[in-house]
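Only a portion of the chains appears, each positioned as in the full assembly.
For clarity, chains are labelled A and B in written order, and residue numbers in each chain start from 1.
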Amino acid sequence: MSAKPAADPIFAARDQGAAAFALIEELYPICRSITGPGVTATLDIIERFVPLKRTQVPTGTKVFDWEVPREWTIRDAFIKNAAGDRVVDFKKHNLHVVSYAVPLRAKMSRAELEPYLYSIPENPDWIPYRTSYYCESWGFCVSQRQREALGDGPFEVEIDSDLKPGVLTYGEALLKGETAEEVLIYTHICHPSLCNDNLSAIAVACLLAQRLAARTHGLSYRFIFGPVTIGSITWLAMNEARVANIRHGLVLASLGDRGALTYKRSRRGDAEIDRILGFLAETGRVGAIEDFSPYGYDERQFCSPGFNLPVGRLTRTPNARYAEYHTSADDLDFVTSEALGDSLAALETIIAIIELNARYINLAPKCEPRLGPRGIFRNTGGRNPSEFEHAILWVLNQSDGGPDLLSIAAKSKLSFSLIAEAATALAEAGLLARV
Amino acid sequence: MSAKPAADPIFAARDQGAAAFALIEELYPICRSITGPGVTATLDIIERFVPLKRTQVPTGTKVFDWEVPREWTIRDAFIKNAAGDRVVDFKKHNLHVVSYAVPLRAKMSRAELEPYLYSIPENPDWIPYRTSYYCESWGFCVSQRQREALGDGPFEVEIDSDLKPGVLTYGEALLKGETAEEVLIYTHICHPSLCNDNLSAIAVACLLAQRLAARTHGLSYRFIFGPVTIGSITWLAMNEARVANIRHGLVLASLGDRGALTYKRSRRGDAEIDRILGFLAETGRVGAIEDFSPYGYDERQFCSPGFNLPVGRLTRTPNARYAEYHTSADDLDFVTSEALGDSLAALETIIAIIELNARYINLAPKCEPRLGPRGIFRNTGGRNPSEFEHAILWVLNQSDGGPDLLSIAAKSKLSFSLIAEAATALAEAGLLARV
């Protein structure tokens, strides 16, 4: 993006991968769910990076077609075999208990237990991740090997959980800029010990928020950390009047795996954020662009037809496209500092374009203005112009209030930073006015 | 299209190929032309499948730039050589006489006869098909071998025909649906003993009309059986006020050869019927899609600039793209039961989409509605949704009154029937209203 890598926030961001990884290590053991103490513990750690406003919404509050669910607390859960050994033990891995499982204490045979067991035959060492949100249920997730070794029972089965009225909590940080127009960044924080989905995005969002809080910016940036689906639904229900301010938005998820960056377009398909990421894909910075589809994370809510906000989604490998997805194999080995640093640097690049992109008007639109006397062009004629001089000609020629700098960069096949630099030089020379 | 093949009209239609073939065998010997007793005999047979209203338009009636021609009756035609042998004999093949030939009784030398002979040097056993509509003329179509063996004459040449004031006749069947909006299906019936062009389409249209008459449907279906060009011109002239009701239309021709189904777009190019066939081509059900061109069959009239109706054309191999076209080689060996059954099944598929396609409005457009409690979604979270659940999400997300189910199917890459099923389930749950 820039000729001065040392001072460049994008360049510097790449080095923050290790810090992001360390944060993932710290968050990994916590057993999160859509409500309950795991959420609170996670927000406490996030708050070290950026001040958070926490919103607590009571159980039963109507949020559009939904209502806020009860608060879930899990203390212990196990299956003991006939010998009294904990053959499945929540204390060893918090994926073992189905998230939101109702309390239970029972003796049962193997046949009675069987319908409540989840495993992955094709990956016999991995524990799956299952939830029972929005229905009264329970279950245990086990590796296929555990399941095969369980024996016939009878088993002592216990889930020491609470599921009772309480609150749903989300945290948000509004980093005010020069304008009230907002960039919304939503990150789900409800998944338990799964590193890519979604500790990776939590870590990257924390570092990005910390960096933005430390500098000035034109737009306001709103970071929201909340549970998946019900979190964004609740936020939208509480902030319906505020959404008109959202000029760009990104849902962040799965930013730590070794795959290429993948952007999923907003439902609009041609919002400015879609064009920015499209440009980055064309120039090779982002690996893949996908059309909007109504399956995924919280973009589903922001892009529901009643809102249709300009919110896309940035991931590396998208959900459900890797075997480790929603299993215990999405662990600390599955994410890398390099990938985390690259994701953070890509976000800094996106923000740089968001901040600089604008429409301009050429104030001397009839024929080309003289550039030599204004110090913008070299004077010796007959030679080929430099890339910067090409950028100057492009910005002057296209700036009729229609195409923005991003369009000009795409059309000219010059870098966005060169086009932005040319616009700045021309504006300083009085030849260009920002629309 | 459906999960229940036994009850599925599309599936069942495929088995009707043999019935269509039998009908072709029955129609084959009749010498049809644009007017005259061959037309009447053909309509008599069609009427066994579907009740017809016949319209008789007198010779000389002005129909736009044209006038209805005289009625042609052919009884006999031959060329006798010096030995008195019928070396060319209408009784052996009704293609031997140029269609609409004026009466003639003459003696002539080989040199005098020569300009009135038509043959195909590159296919020496085939008899060509030629007409002299709209000009007073006569001629004989012969195989190249016949021509070469004719000898020097003198010849006795006789055409026992009438060309005198009478009527042009077309038959139509209007199968009323719940609405007055019509699907127009036009089939030309003027070609003599040519199986693919167009006994194949007559047979398929008869079976389709018979099937539609036996069940309820939303739209009205109008089948017209008339002569090519002057038939559709006359119908349009007689029904100009009625064309506003035509929502979709298809000209059917050449539906029995072994080639792939080929759809030719309406002049509009983006009419709903064009989008439906485009979808079927994308999903492999139809082999090829072609842009409109003003050469072909009666779509030329429906798509003339003064009408510009949403009428496309369905054929297998299009006219003039196979050597047998308009020759005696377009015989009973050239068409197959399989192709006829496949054409009929494709038409049932098209009608299924026509009937089900609609725009819907999501009645809970802000965020996703809860689907589990409404029995539309399974409850256990964390797993990947089923294809049906994907279809539900797509229909909910896209239904803002803009895209119809066909667009949603195309965008989601899910089958149209799955999307239609999802729309039905959501409408029953009160989440969707048809626009």
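As a working rule, a residue touches a chain if its C-beta (ideal position, glycine included) is under 8 Å from a C-beta of that chain, and two chains touch if they have at least 3 such contacts.
Treat the numbers as computed from the prediction; the structure is a model and nothing was measured.
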Oligomeric copy total, full assembly; chains in place: 2: 3
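Note that only the chains that are shown with their structure count from here on.
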Inter-centroid spacing, chain B versus chain A (mean Cα positions, whole Å): 54
Footprint of chain A on chain B - complex, ascending: 362, 364-370, 372-373, 379-385, 390, 393-394, 396-400, 411-412
Interface residues, chain A side, partner chain B - complex: 63-66, 99, 128-135, 137, 229, 232-233, 236-237, 240, 267, 291, 293-295, 300-301, 303-308, 320, 326
